[in-house]
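Can you read through this structure? Questions will come right after.
Note that one protein chain of the assembly has been removed; the remaining protein chains are unaltered in position.
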Amino acid sequence: MTPKPRFSANINTFNAGADRYVLSGYGERYPTDELIQMATRVKGLTGVELVGLWHVNDNNVEQIRRQVADAGLVVTCVTPDIWASSKWGRGSFTSRDPNIRQAAIQEVIKSMEWAKQLDCEVIDLWFGQDGYDYPFQGDFLSAWDRLISGVIECADHLPEVKIVLEYKPKEPRTHCYIATVGKTLLLIDKVNCPNVGAMIDVGHALMAYENTAESAALLQYFGNKLFYMHFNDNWRLWDDDMTVGSVHTIEMLELLYWLDQMNYTGWYALDIFPYRENGIRAAQESILWLQGLHNLLDKIGRERFGAVIASGDSMEASAMLREAILR
Amino acid sequence: MTPKPRFSANINTFNAGADRYVLSGYGERYPTDELIQMATRVKGLTGVELVGLWHVNDNNVEQIRRQVADAGLVVTCVTPDIWASSKWGRGSFTSRDPNIRQAAIQEVIKSMEWAKQLDCEVIDLWFGQDGYDYPFQGDFLSAWDRLISGVIECADHLPEVKIVLEYKPKEPRTHCYIATVGKTLLLIDKVNCPNVGAMIDVGHALMAYENTAESAALLQYFGNKLFYMHFNDNWRLWDDDMTVGSVHTIEMLELLYWLDQMNYTGWYALDIFPYRENGIRAAQESILWLQGLHNLLDKIGRERFGAVIASGDSMEASAMLREAILR
Amino acid sequence: MTPKPRFSANINTFNAGADRYVLSGYGERYPTDELIQMATRVKGLTGVELVGLWHVNDNNVEQIRRQVADAGLVVTCVTPDIWASSKWGRGSFTSRDPNIRQAAIQEVIKSMEWAKQLDCEVIDLWFGQDGYDYPFQGDFLSAWDRLISGVIECADHLPEVKIVLEYKPKEPRTHCYIATVGKTLLLIDKVNCPNVGAMIDVGHALMAYENTAESAALLQYFGNKLFYMHFNDNWRLWDDDMTVGSVHTIEMLELLYWLDQMNYTGWYALDIFPYRENGIRAAQESILWLQGLHNLLDKIGRERFGAVIASGDSMEASAMLREAILR
Partner (left out) sequence: MTPKPRFSANINTFNAGADRYVLSGYGERYPTDELIQMATRVKGLTGVELVGLWHVNDNNVEQIRRQVADAGLVVTCVTPDIWASSKWGRGSFTSRDPNIRQAAIQEVIKSMEWAKQLDCEVIDLWFGQDGYDYPFQGDFLSAWDRLISGVIECADHLPEVKIVLEYKPKEPRTHCYIATVGKTLLLIDKVNCPNVGAMIDVGHALMAYENTAESAALLQYFGNKLFYMHFNDNWRLWDDDMTVGSVHTIEMLELLYWLDQMNYTGWYALDIFPYRENGIRAAQESILWLQGLHNLLDKIGRERFGAVIASGDSMEASAMLREAILR
C-alpha cells in the first residue's frame, strides 16, 4: 500500500498576501503565534514552514519550537530570507559585492542552525534575486562560480541539515540563474554534497514549460535528489500561486503518480498565495484536492498506470482517466 | 432539462495527420468515401465537416450528399480551402494581388453553394494565411478594408448560409489579422450581416490566453454571434490539436456550462489532429469526455454553478468541483 | 516634416519600485514635490502623470498645479487609483458590491475634476482589479454591463476630459476583463462617447502577443480612438516595465512609424518600473531611445517604409533596417 502524503504549509499562507499593486496586502496581517494557531485549523496539515527572520530568529527559536510543538505540528522547512529586502536586490550569493555575498551565506547558515534547533531537516534555498533583468547585465561565469562555492560553504557547515534548491525561471528578476530542473541538477552535481538536493515548486516548473512529473522523475533518476515538494497551481505562464486543483487536474495526477513511483517520501508542502481568499480555506482545499487525487491513483490502481505508461498509448490513458474522473 | 450536445467532426480526423517534419503523414491516407464510413464508427457522432475541394467539388457534390445521408450523417460545416496551397501563401482575402483576392472570394462562394446543396447551414471562414510574419510586413489598414468588403461580398451572395469566422492568433503566419475574440467581433460588427458570426476553436482561444467560457459569453453578449464550436485541447501555447479532455478538465467544464447558459445550440464539432493516434478512437475519446463533462454539470446542478458564479467565491467553486470529480 | 514626440512620465518613475517580494521597495521613497523636481532633471521630459490620491487630492490640487507649472512641466494624465488598496481587490467598476462600484465611479470622477483643474486632458482608466483569478469565478455578463454603464456615467460627467482605457491581459488578476485591443474597442463602441478612447501600454500589448504597431493602427482605424501611449519594454511574457529600447528595437521602430502614419499626436508617456535602476537615468535612457528611433525613421525616409509595407517584402524590410542600424 502506498503511504499517504504528509502535508505542510508556510504559515504565511494565513497572512495577508500582497503584490506590487496592493503593497499593504489584500487581507489582514497576524503575528507569528496566531499564524501557527491558524495552521491547526486545517484538517490534515501536520507540518509548517517558517521563514528566517520573519518568523524565527536567534531570540525566539526556542519559543517557536515550543509553540509549534504545543500546536501538535512539526517544522518541515526553514526558508532563509535572502530576497525580501532591498539589500538583496542585486543578488545574494551572486552579488557583485563580497559583503552581500558573505551576508547571504551567513543568513543561510543561521537558518540551518534554526532548522536544527527546530528538529527540521530541510532549509529552502531560493535564489530569487540571483539573476538579471536586462541584456548585457548578467555575468554568467562568476555567478556560477559563486553559486557553487556558496552552496558548498553552507552545506559543509551543517551536513545534517538538507539544503533544498528551489528553481524558478523568473520573478523577481526577469531571468534567474537557477531557472530549470536541468540547471538545478547541474548545480547539485558541481556542489556534490550529500545534503544538497532540490525541490520542485509546481508553479515554477509549469512556468518553465516543464512537465512536473518528468522533472520529479529526473531529479530522482540523477541520484535521488528530490528532497521536498511545493504544491500550488497556475495558468502556466506566471507564478500565480493558486490553490491545488484549481486549473490542472490531470497533470497533478501524473505528478502524484510519479512521486510515489520514484519513492519520494518527503513532505507535500503548500506554497500558495491566497491573495483574495481565506488562507485556511485555501490550504484546506489544496490538501483535499491532493488527498482526493492521491486516492484516485489507488482506486484506478497503480499497475494500470504502469501498463499505460509502458505502452505509451495516449488514448488508453485518456479512457482510464475519463472513467475514473467522470464515472 | 438542458438538451444534449450534438457532435460532429471533420472527416479528415480519420486521415493521416502531417506536420512540417513528416510531410507524408504519420498514418495512412484514405479516400473520401472511406473517411465518411469511418465517421459512422464513432458512437455519438452524427455530423461531419468537409473541406472544399479536398472532399467536395462541383462534380461530386450530389454523390457526397448521398454518401453522407446513406451513412446516417449530416454535413454540419463546409470549410473553403483558402490556405492549403502556395497560391494562398501571402494571403487570401488580404492578398496584395487582386486576382488572388477575387479567387479567394470565389472559393468561399463555391463552398457556400456546396453547403446549401448539402443542406449544411455553416461554412467556416478561417483566414489562416491572412496576416504577416515579419516586422514592417503587415499593411493593417488595407487588410481590414479587404476583410470587411470580402466578407460582405460572400455574405450577400447566399444569405441563407451562415459564414462562421474562425480566429487564431498565429500559424501558419506568425501573426494573423483575425487573432482574438475581440477582433472577430469587431469584424462581425463592421460587416453587419445577419449570416456572419463566429466560432470558437478551443485551442486557438487557449493560445490567445483567452478563457474559452468568457469568449463564448462575449460572442453571445454582443448579439448572439456564436454560431459554431471547434473542440480540442492543447498545452496552452500552441495549437496542439489534442483530444478533448487530455489536459484541461475544469476549464472545459466551465466552457460547457457557459455554452448552455448562453443558449448555444449549435454543433459540438471536433477539430483534432491525432497525428500518432487512431482517428476513430481519438474522436470517440473526445466525445466521451464532452458527454461526461456535460453530464457532470447536470449531476452537480446548474443552479449550484449559478450561485457560485454569482458569489465569485473561488474556494466554493473549488469545493464543488472537487466533490464532483473526486468523490 | 513629422513633428517630434512630446514626452511625459509618471512621477512615480522616480520613486522606489516595489514588488511582491520587496514590499518596502528597492530604492528610496520621496514626497510628491521632490518627485516633481526630479522630473525636471530628465532632458526632453515636458509632461508628468499623477496618480489620484497618491499625488493629488481635493486639498492639494491647486498647490500641485503651481508646483508643476513652476517646474516648467504640464500634467498629461491623472490616473484614478481604483486598484491599489484591498478595498478594490475584488473589482472596482465590476465589483459585486454596489457600494464599491459607486465608490470607484466617484474616484474616477474626482480624478477627472482634478485633471480639469490641472489643465490636463486625459485620465487613465485601468481596470486592474476587474477580472478574475479562478475558473468559475468570473461573471462575464454583469461585468460587461457594469463596465459599460460605469464608463458612460463617468464620461457624461465631464465631457471635456478624455477617458483613456488601458487594457492588460492579466495582473493583478490572472484574467482581466479588458484584456486586449479588440475588447477595448468593443467597450469603446458600446460606450459610444466621444471623450472615451484608449491607450496602448506597450508592455501590456506585448504580453497579449499583439504587435503594438498593428494595435495602434486598429485603434485609429476604428474611429481615431488612440488617445494616449504608455512606453516601456519587456521580455514579451510579463509586464516587466523595463526601459524603452532594452529588448525590442525593430518592433519599437515599427510602432513609432505607425503612430506617425496614423496621425497620433498625443503624448509619449513612460510607464516604467526601474526597480533597481536610478529613475532619472531610466527615464532619460527611454526618451533618448525613443528620440533616436524616431530620428532613424526620418533618416531612412518615411516613403521607403511606405514602399516596403506596400510590397510586403520582408527581406527588403530587413535590408532597409539593417543598413540603417548597422551601417
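Letters A, B and C name the chains as they come in the text, with residue numbers starting at 1 for each one.
The rule we apply is simple: a residue touches a chain if its C-beta (ideal position, glycine included) is under 8 Å from a C-beta of that chain, and two chains touch if they have at least 3 such contacts.
Quick caveat, the model's predicted, so the values are computed rather than measured.
K.L.:
Just list which of the chains on display the missing one touches.
P.N.:
A, B, C
K.L.:
Looking at B:M242, B:L256, B:L296 or B:I309, which makes contact with the chain not pictured?
P.N.:
B:M242
K.L.:
Check each of C:N60, C:S85, C:S149 or C:T249 against the chain that is not shown and name the one that touches it.
P.N.:
C:T249
K.L.:
Touching the hidden chain in the complete assembly: which of A:D133, A:D201 or A:E285 does that?
P.N.:
That would be A:D133, which touches the missing chain.
K.L.:
Which chain B residues would touch the chain omitted from the figure, given the whole complex?
P.N.:
With respect to the unshown chain, the touching residues of chain B are 16-27, 83-86, 88-90, 128, 133-135, 170-172, 174-175, 234-235, 237-238, 240, 242-243, 246-247, 273, 275-276.
K.L.:
Where does chain C touch the missing chain, residue by residue?
P.N.:
Chain C touches the missing chain through residues 209, 235-237, 243, 245-251, 276-278, 281-282, 285, 288-289, 292-293, 295-296, 314-315, 318-319, 321-322, 325-326.
K.L.:
If the hidden chain were put back, which residues of chain A would touch it?
P.N.:
Per the touch rule, chain A residues meeting the hidden chain are 90, 96, 132-141, 144, 169-170, 175, 179-186, 189, 208-211, 213-214, 217-218, 221-222, 250-251, 253-254, 257-258, 305, 308-314, 317-318, 320-321.
By definition in this document, only the chains that are shown with their structure count from here on.
K.L.:
Roughly how far is chain B from chain C, going centre to centre by Cα mean, in whole Å?
P.N.:
35
K.L.:
Would you mind pulling out the distance in Å between where the CA atoms of chain A average out and where those of chain B do?
P.N.:
40
K.L.:
If a residue has to touch 2 or more other chains to count, which residues of chain B qualify?
P.N.:
Each of 209, 250-251, 314, 318, 321 in chain B touches at least two other chains.
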